[in-house]
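Complex shown without one protein chain; remaining protein chains in place.
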Amino acid sequence: MTELEATVEIQRVLVPVLDLCGTFAFAISGALAGVRRRLDVFGVLVLSFVASSFGGIGRDLLIGATPPAALVDWRYLAVSLAAGLITFFWWPLIERLQTPVRLLDAIGLAFFAVAGAEKALAFGLNPVMAVLLGMLTGVGGGMVRDILLAEIPGVLRSDLYAVAALLAAAIVVGGHMLHLPVVPTAIVGGLLCFTLRMIAIRRGWGLPIAR
Amino acid sequence: MTELEATVEIQRVLVPVLDLCGTFAFAISGALAGVRRRLDVFGVLVLSFVASSFGGIGRDLLIGATPPAALVDWRYLAVSLAAGLITFFWWPLIERLQTPVRLLDAIGLAFFAVAGAEKALAFGLNPVMAVLLGMLTGVGGGMVRDILLAEIPGVLRSDLYAVAALLAAAIVVGGHMLHLPVVPTAIVGGLLCFTLRMIAIRRGWGLPIAR
Partner (left out) sequence: MTELEATVEIQRVLVPVLDLCGTFAFAISGALAGVRRRLDVFGVLVLSFVASSFGGIGRDLLIGATPPAALVDWRYLAVSLAAGLITFFWWPLIERLQTPVRLLDAIGLAFFAVAGAEKALAFGLNPVMAVLLGMLTGVGGGMVRDILLAEIPGVLRSDLYAVAALLAAAIVVGGHMLHLPVVPTAIVGGLLCFTLRMIAIRRGWGLPIAR
């Protein structure tokens, strides 16, 4: 296997795995929020799908990529419904598994931000907007989840969630502008996002509030 | 008149009537919610239009059918503004007419779910997503209505509203996959949705909540 073939192979296997991991983790966050607010099983499943897919759906609507990927590929729906049902039935267990869920969530954030920025670039958005759309892909699902629960989106007032997504998207777009190879840039961006997110959780890092 | 001509004639007359009945009923639900929350007349009319049309508008944005049908055909707007003004001026009367309003609402739900699933199929969505978009057409307007009122959408936590829409959309899509004739399938789907919805109201049927 040549080096190129190996890279392609890694991409072919790794990308869907990370994508579905992220979808799964985000869906759990939606389902848990729904269970806590006493939604019925339909509401819990709606929140699962919204939290996992509305970042990407928002991005696709904005760049004109209709119908959105999450409505064309049934696997996103299947994974988020599975996560929603698991959470609905075994939510006390899921709540105790906080650490692995946060780990998956940080993987999802990193992956969605990277993939979102790449898709925006592929659709010809300018670099600044590609960064923002990468970030939106990462945080948009959680924002719609919170809006559906009539709450101010948590990402607007706590810790370094969006900043980590912004960092990943900025690295992807910067690499694109400098004509660096795509896969290594994406990996660096994703890993930095993941690392920053995990440190921010552990240290309780957040952004300043106006005095 | 041949049988085919009769069918076409029924479709030509009945479809717009059911569509505008549904629009009218959904607009009343939006206007009543606005009056109860002390919105001014502009706010009440916005809620009328949103409740009656944003299910279909959401579907059209997602499938890429822009501008959405509700913005091209002025009759939807006219009917929802009429419903909004009637409710604004005579809301105590409308509140007393709960039974006919619920009847119209169930007709609207059935019709919107059927028509929404058919439109999604016509735009080439896969069967699973066509079912979901049919359901969205039925319940989306009410969800946006509730979001505008800063409330958790009622459909996420009570009775069999969305499930009835899901049933209608699933029957339409199932019929399409089995190459059954369109009109009878649509009628069966719509009637079952309507019936399930009316029974759910009467019996207080709902979906389970996580323990």
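As written, the chain order gives the labels A and B, with residue 1 at the start of each chain.
The working rule: a contact is a pair of C-beta atoms (placed from the backbone, for glycine too) under 8 Å apart; a residue touches a chain by one contact, two chains touch by 3 or more.
Because the structure is a prediction, the values reported are computed rather than measured.
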Among the options A:Leu61, A:Leu81 or A:Leu103, which residue touches the chain absent from this view? A:Leu61
Only one of B:Ala25, B:Leu39 or B:Leu207 touches the unshown chain, namely B:Leu39
Which parts of subunit B are in contact with the chain that was left out? 34-35, 37-44, 46-47, 57, 61, 64, 66-68, 71-72, 74, 77, 88-89, 91, 147-150
Can you list, in ascending order, the subunit A residues touching the missing chain? 61-64, 123, 125-126, 128-129, 132-133, 143, 147, 150-153, 155-158, 162-163, 206-210
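To be clear about the criterion, only the chains that are shown with their structure count from here on.
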Suppose each chain is reduced to the average of its Cα coordinates; what separation in Å results between subunit A and subunit B? 32
